[in-house]
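For this view, one protein chain was removed and the others were kept in their places.
Right after this comes chain A.
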Amino acid sequence: MKKQAMFLTAIAAVALLVYSCGSGTPPPAADAPAADSSMTAPAQASSQTPTDETKGMGKFAEVKLTDPLDQTMVTSGKSTYEVKCAACHKLSGEKLVGPGWKGVTERRKPEWIMNFVTNTDEMIDKDPAAQAMLQECMVRMPNQHLTDDEARHLLEYMRANDGKK
């Protein structure tokens, strides 16, 4: 029974995606489904939006990485993870609500990660990789309103989780 419900939900979600993709432009705000947070405040694309598609959309065009890891940032990132992210993301590769974090810094560019966690709605609406993830997970990632610093610290924590030194 539950499986069936999930399957139906999946069809509905895919249908929505097809609808929004098919029109060539994002759906107008008034047509968005009630649970879709994109209707409340359209994300503002910054002038710094990267031109490289693999970097996603948002204000982070260039992220400078540290070498070695900044342990202060790692610690701060961990505490943000525990409050705002752990409900849905495991540190292993296993999917919970969202994908597991293991290897995420290999799969995605740092800019993509920073843009995704801070500009969530626009990324889910427009970025092909983010849209593919939505089809898999069936739940839009909540915009957790991370500050730029929180996002950066989280990235550092992800890198530590991926074994970077």
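Observations on the structure shown:
As a working rule, contacts are C-beta pairs under 8 Å (C-beta built on N, C-alpha and C of every residue); 3 or more make two chains touch, one makes a residue touch a chain; residues count from 1.
Operating definition for what follows: contacts and distances are computed from a predicted model.
This complex has a chain not shown, and the name its UniProt record holds, of "RNA polymerase ECF family sigma subunit", "Molybdopterin oxidoreductase, transmembrane subunit", "Sec-dependent nitrous-oxide reductase" or "ABC transporter substrate-binding protein", is "Sec-dependent nitrous-oxide reductase". For chain A, the residues in touch with the chain missing from this view are 2, 5-6, 9, 12-13, 28-30, 34-35, 37, 40-41, 82-84, 86-88, 96-97, 138-140, 142-145.
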